[in-house]
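Apart from one protein chain that is not included, each protein chain of the complex appears where it belongs.
Read from first to last, the chains carry the letters A, B and C; within each, the first residue is number 1.
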Amino acid sequence: MPFIPHTENDTRAMLAACGVNSIEDLFDEIPPELRADALNGIPAGRDELAVSRLLHARAAQNAQPLCFAGAGAYEHHIPAAVWEITTRGEYYSAYTPYQAEASQGTLQLLYEFQTMVAELTAMEVANASLYDGATALAEAVLMAVRANRKSKARRIFMPRTVHPRYRDVVAAIVRHQGITLELLDYDSAGGHIAPASLPTEPADITALIIPQPNFFGALEDTDALTDWAHAHGALVIGVVNPTAMAVIAPPGEWGTAGADIVCGEGQPLGIPLASGGPYFGFMCCKQKIVRQMPGRIIGATVDLEGKRGYVLTLQAREQHIRRSKATSNICTNQGLMTIAATIYMTLMGPAGLERVARQCHANTRALVQRLSEIDGVEILFDRPAFHETVLCLPRPTAEVLAGLSERGIFGGFDLSADYPELDNTLLVCATETKSAEDLDAYTDALREVLG
Amino acid sequence: MPFIPHTENDTRAMLAACGVNSIEDLFDEIPPELRADALNGIPAGRDELAVSRLLHARAAQNAQPLCFAGAGAYEHHIPAAVWEITTRGEYYSAYTPYQAEASQGTLQLLYEFQTMVAELTAMEVANASLYDGATALAEAVLMAVRANRKSKARRIFMPRTVHPRYRDVVAAIVRHQGITLELLDYDSAGGHIAPASLPTEPADITALIIPQPNFFGALEDTDALTDWAHAHGALVIGVVNPTAMAVIAPPGEWGTAGADIVCGEGQPLGIPLASGGPYFGFMCCKQKIVRQMPGRIIGATVDLEGKRGYVLTLQAREQHIRRSKATSNICTNQGLMTIAATIYMTLMGPAGLERVARQCHANTRALVQRLSEIDGVEILFDRPAFHETVLCLPRPTAEVLAGLSERGIFGGFDLSADYPELDNTLLVCATETKSAEDLDAYTDALREVLG
Amino acid sequence: MSNEPLIFEHSRPGRVNRAQSAHLGGELNGIPESLRRKHPPRLPEVSELDAVRHYTRLSQKNFSIDTHFYPLGSCTMKYNPRACNTLASLPGFLGQHPLSAARDSQGILACLWDLQEMLKEVTGMCAVSLTPMAGAQGEFAGVAMIRAYHDARGDAARTEILVPDAAHGTNPATATMCGYTVREIPTDDQGDVDVAALKAVVGPHTAGIMLTNPSTLGVFERRIHEIAGIVHEAGGLLYYDGANLNAILGKVKPGDMGFDVIHINLHKTFSTPHGGGGPGSGPVGVSERLHPFMPIPVVGRDDNNAFRWLDEHDLPQSIGRLSAHMGNTGILLRAYIYALMLGREGMVRIADYATLNANYLMACLRDAGFDMALPERRATHEFILTLKRQAKEPGVTAMDFAKRLLDYGFHAPTTYFPLIIPECLLIEPTETESKETLDAFVEAMVTIQAEAEKDVETLKGAPYSLPVRRLDDVKAARELDLRWQAEA
Partner (left out) sequence: MSNEPLIFEHSRPGRVNRAQSAHLGGELNGIPESLRRKHPPRLPEVSELDAVRHYTRLSQKNFSIDTHFYPLGSCTMKYNPRACNTLASLPGFLGQHPLSAARDSQGILACLWDLQEMLKEVTGMCAVSLTPMAGAQGEFAGVAMIRAYHDARGDAARTEILVPDAAHGTNPATATMCGYTVREIPTDDQGDVDVAALKAVVGPHTAGIMLTNPSTLGVFERRIHEIAGIVHEAGGLLYYDGANLNAILGKVKPGDMGFDVIHINLHKTFSTPHGGGGPGSGPVGVSERLHPFMPIPVVGRDDNNAFRWLDEHDLPQSIGRLSAHMGNTGILLRAYIYALMLGREGMVRIADYATLNANYLMACLRDAGFDMALPERRATHEFILTLKRQAKEPGVTAMDFAKRLLDYGFHAPTTYFPLIIPECLLIEPTETESKETLDAFVEAMVTIQAEAEKDVETLKGAPYSLPVRRLDDVKAARELDLRWQAEA
C-alpha cells in the first residue's frame, strides 16, 4: 500500500476507537449487492523503480523532431528557474486559496499575475486563469452576451481566421445558450478580415471576435475592426498571443475605445508544449464589466491590523455561492501554470519579452524567405505577419510532411482539413529557439523532399 | 552582464557615493603593469537558451549503456523526492551553518544524518561528511595515527583488497607524515585476507584497514581480523559499503570490541553516478576518540530559553580555530550530498534498505550464475560475496568489454591494470535496478561476443 | 516572517535579466508602425536573483500538503507523489508538440490509452474520454452528453436537471450552462436524498439527475438503486459527480450503481497536484448508450495496433471538443503514474484507509465532545462537524475555529459547505495521513474549544502567527483593487 502510513498497530487501535472489528465493517452502509469485485483489469502495483523504467521507455518512444509547428502551441525557451520554483511543494501541493491567511504566497503571486496580464494586453483587469485559450474564448463569448445588455440577438461574429479548434470549442460550449455564431470569411489575398468586407448596416451584433495575430499568422487590422464593432453596438473580444503583445498593439489600445474582453492561450509564457497541456487561458476586460467575468479573481485588502493582504474576491459571481446563476461553472482552474507564467514574465521583463518576440519574427521571416526560394514554394498571403506564415507547396502537404519527418523535421501544420480551399498549404513557425543552422536544416530537407 | 542587477543610474549613484568617476578607479591599487588584457581565450557570453542547446547536445554524446559496473560507484534507484527536496533553494544555496540560528534546517538535518550513519555502521558517533570514500580513508589513516597513542610506528596494514584508487589516494595524502603503508596480499582462493596469513607476532602496527565487502565483492572475515588487530594493539579502520550494511554485520559489531574508525563512500545512498561526483565520504568512530575526528560535527544544545537547537561543535579541532594544529585542513565538505543521503535513508527506512541490499545480492548471484554457464567463463573466488563478483574470461577483458559495448552493455571493470596477476578477469555487479531481462541481455551479449 | 513587497516594488527602470535574452532580438520588418505597440508593458524589471528570491519567499507563505495537514473536505488533499512530477517532466514528454503526428507520439498515446482502460475498470463504465480539464468541465461534458442523447432521440421535452440541495455548486452551474433548468431535491434528516420529494418532481421533463455518492454530506447514498430506478423509469439519465471517488475506489463502481455518465477528479482521487487551484483533470466515463456522444479526442488503435487519435470522423455524434488539444495531458500522465504505483490492490486500500481515517477522526472528535451533523451515519472518506451549538454559546463560529486552527499549524477544513448544514466543517483527512497527525488535530480542536469557552476574543482575533491577521473580505469586494498600478 504505497503512500499509506498505517502500521498494523495503528489500524488496530483506530478500529477499536471506531468500535468496529475490521475496515470492511466501515462499508456496511453500502448495499452488498453493489459491492465490486477485484479490479482485475488493473495491473498489480509496481514500485517507483519499475514505473520509472516504464516511463523512461515511453518518453523515448516520442520522437523529438526539430519543430517548426506553431498553430496555437509555441516552443519557447523556458528559463530553468521557472519550473524549479513552480514545483516547490508550497505551490505545487496547495489548494485553491480559500483560507487566505494561509495562502498569501499563492494569492500575492496571482495578484501579480493579474497585473502582468492586464499590462500585456493594456486592459484594466484580468482574472486568475481559465482552462486554456479555446475555453477562454468560449467563456468570453458567454460573458459578452451577459455584458452587452443592449444587444438582444446573442449573435457573435467569429472570423474564420480564428484558430479552427477554438471555433470547435466555442461551438461545443455555447451551443445550448441560443447563441448564433456567424463565421466571417477572410480576404483571399491578405488572409485577414478585410474591414471593407464587413456589412455596412448589420443587424444587432453582440460581439465581434478579433484574433491577433490570426491563425494564419497574419495581423488583423485591429483598429478598423474595433471601431466598426463599437459603431454597431457590438463588443470586441480580442484573442491574442501573449508573446506578440510585446511588439504588437495591445487590445486595450485598439481603435478609439479598445477591446472590451480579451482572452488567449497562456502557453507561450513559460509553459512546455507537453502534448497540449496543461496550459492556461487568460482573460481581461474593462473594469466596468468585471462582475460578468468568469473565474477566480484576486483582490487586495487589509487585515485586522490594517496590513495589506490578498483574498479571492467577487466570489458572488462564482458557482460555489451563486450556483445555477453563476457566471460560469469553472472551479478548479490552471493555478500552477499561472505561477509558472508569472515567474516567466518576471524573468523576461519587458525588454526580454520584446527581444523574444523580435527574434521569433525575424526567424520566421528568415525561414520563409529561404523556403520560398525553393522552386514551387510560395508565400500565400500578403498581410504582415508576426511569427507564422502560410506557404503554398508544389505537392500535397501530407506527403511533404512525411518526407520532412523522415529527416527529423516537423515541418508545420497542414491547413487542408480545416480550410479545404487551402490544399497544398503549410503553416510554418520559427521561434527564438531556432538557430540559423536549424533554418538551413529545414531548407535543405525541404529541397530534398521536393527535389 | 548576466546576473548583475545594476542599472546605469545605480552605477552612477554608487560611484558618486564612493567618490570616484569610474569603476576602473576602484582598481587603482593594482599596479598597472600587472593589469590583464582581455580574456580572449574565453568565448563570448551566451544566453541560457544557447547554453542549454549546447549542454543538451553534450549530454547526448555520453553513451548510456546498460551498466553492470560497480567497482566503487553503484547505480541505485533514487526516489524522485530526494533531489526535488535537496535542490530547494534553502538547502542548495545556503553556506556552511556558521550562524546556527539562521541554519537550523541544515543543522538538524545533519544531526539526523550523523545518527543514521552511526546506526548503519553500529558506531557511536559520525561526522557530517568528508569529500569522498577515498579521502575519508586517508583521513581515517591520519586519525588512527593521532588516536593510537600507544603505537609509535605509524605503520598501517592496508590489504590489496582495498579499492586500488583508494589506496592511491591514501598514498598521495599521507605521504608526508612519515607513515608506512604496508600492503597485505589476498588469499588466491578466497579473494580475501585470510586471517591465518597475518603475522603472529608482528612489530608495532598502528592500524589495520578492513574493507567490507572488499574490492572483489568478497566478504572479509571481519571478526577474526578485528580481534587480531586489537590483540596486537592496532586500531581497526573499516571501509564499508553503506548498502551492504543493511544485511552484513556492521563494523561496530566486528569481533569483540568493534572497529575503532569507520569510513566509506556515501554514493550508494541516493547520489547519482554522474561521472564520479560529487559523492561524499562518511566517517564514524568510537566516542572516546571523537576529538581526533576530522571534519564538521553537529551537536545538540539549547537556546537562551532552553529550547533545543543544533550547532557546529568541537570546532576547536578545525582549521579555522586550530590552524596548523588542526585535525585536517578540510573546510567545505559535501553538505548537499549528505542532505540527499539523509532523505534517501529516510525514504527507504530500515526495511527498504534491506530489500535493496537483498535484491542487489540476488541479482548479482543470478547474473553470475547465468554468465558462468557460458563456456570458459568462471567464478574466480570462493568467498561469499555481497553484490560484486570476479569472473574469469576465456579472452582478454578489454576485447570482451569492447564487444559488449557495441551491444549496448557496460560489462564491468577490468582488473588487469590494478592486479597484473588477474588478467582476463572482470568485476561485475548487478544492482536492484536490473531486471531479469537485463540479466538475459547481458548473458546473450556475452555469449555472442565469446561465441 | 518579514513582509514581501510586490514584485513591481522590486522593479527598477532599466534593470534587465540579461542571461535570458541578451543575445536575442531582430527587426520588426514588414510590420507597419500602426500595428506596433507604442509603450512597453510595465512588466517587472528585476534581476534573476530578485525573481528567485521573491518567489521563493512568497512560496513560504503558503500552507500546502508538503508542509501541513490539510483536511479540506471534498478536496482530497492527499500526498502528491514526487515521482509523478519527475517522470511526467521527462524531456521526451515535455518537448512534444500537441500537433505531432501519431507516428511520433506512440509513447504518450500508449500512456493515455492505458489510463483510459484503467479508468473504465474502476468506474465500471464502457468508455472513457480524458479530455475534460477539471471536474466542472467533466460535468459539462456529462450533462451535454445527456442532452445530446435526448436530442438524438428527438426528445425535446426534457428541460430539467435534478440536483440535491447538498450538491457542489458546479452541478447546478453546469446544468445551466447546458441550457437546463435546475430543480433542487431536498435531503432527509439522515443525509439521504428525500426519495418522496424526488418522486414528486421527476417526470417527462426530467433530463437527468446529478448525484455524488458518497454525497457531499460525507455519507453513502443508501437508496441509490431505488433512485436510479425512479429516474431511469421516467426517462432521465444519471450523472455521477466523481469528486468523492476516493471513498469507494474498488469498493463499488458507479457503473454498477446505475449511472450513465461519470466524471472523475484526477486531481483528487488520483493525487495529481492541486497547484494552488489547478490544473485539474476531469475525464468522463460513459455507458453504452452515451458512447457515441463522447467528447473528442479519444485515444484509439488502428489496424496495426498503433495508437491514434479518434476525432469527429470516428465519433460523428460527439458533443465536440472541450479544449484546443487533449485536455491537461501532463496531469493525465501524473495520474497514470500514480495508478501504476498503486495497482489494483493499492486502489482498494485507498478507500479502506481514507474511510478508516475519517471514521477514526470522527470518533475521536465525538468523544471529545463535538457534534456531528449526521451522528448516526458512518463517515465515508469525510464527515461533517457542526458548531451550531458553539455559535450560540459561547458565540464562536465555524470560521473562528477555522482561523484558529491555522495558528496551530493545521489548514482548516472546508467551512460552510454543504450549505444546508449550519456552522459546519467538512473534514477529509485522506488516507496518506498518519494516526499521530489525526490525534494532533483532535488535540488542537479540544484546545480551541477550551479557548473559546475561556474568552471568545481569542478566536475572533485569529490567526495570530501567520503572515497576516484575519483579512477583510468585504472591503476587498467593495473597494476593488485587482491589480498593481504604477504611480502616476
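As a working rule, a contact is a pair of C-beta atoms (placed from the backbone, for glycine too) under 8 Å apart; a residue touches a chain by one contact, two chains touch by 3 or more.
These numbers come from a predicted model, not from an experiment.
Undergrad: Tell me which residue among B:196, B:274 or B:436 touches the hidden chain in the full complex.
TA: B:274
Undergrad: Looking at the whole complex, which of A:48, A:112 or A:139 touches the chain that is not displayed?
TA: Hidden-chain contact among the options goes to A:48.
Undergrad: List the chain A residues touching the unshown chain?
TA: Answer for chain A: residues 1-10, 45-50, 79-81, 84-85, 89-90 touch the chain left out.
Undergrad: Considering the whole complex rather than only what is displayed, give the residues of chain C touching the chain that is not shown.
TA: Counting over the whole complex, chain C touches the hidden chain at residues 2, 10, 12, 15, 19, 47-50, 52-53, 56-57, 60, 65-68, 79, 81-83, 341, 409, 432-434, 436.
We adopt the following convention: only the chains that are shown with their structure count from here on.
Undergrad: Just the number, please: Cα centre separation of chain A and chain C in whole Å.
TA: For chain A versus chain C, the centre distance works out to 20 Å.
Undergrad: Between chain A and chain B, what is the separation of their C-alpha centroids in Å?
TA: Distance between chain centres, rounded to whole Å: 48 Å.
Undergrad: Please work out the Cα centroid separation of chain B and chain C, and write it as a whole number of Å.
TA: Inter-chain centre distance comes to 46 Å.
Undergrad: Out of chain B, which residues touch more than one other chain, so two or more?
TA: Residues 48-49, 79-80, 84-85, 89.
Undergrad: In chain C, which residues are in touch with two or more of the other chains?
TA: Residues 15, 17, 19-21, 24, 46, 48, 52, 56, 81, 83, 85, 87.
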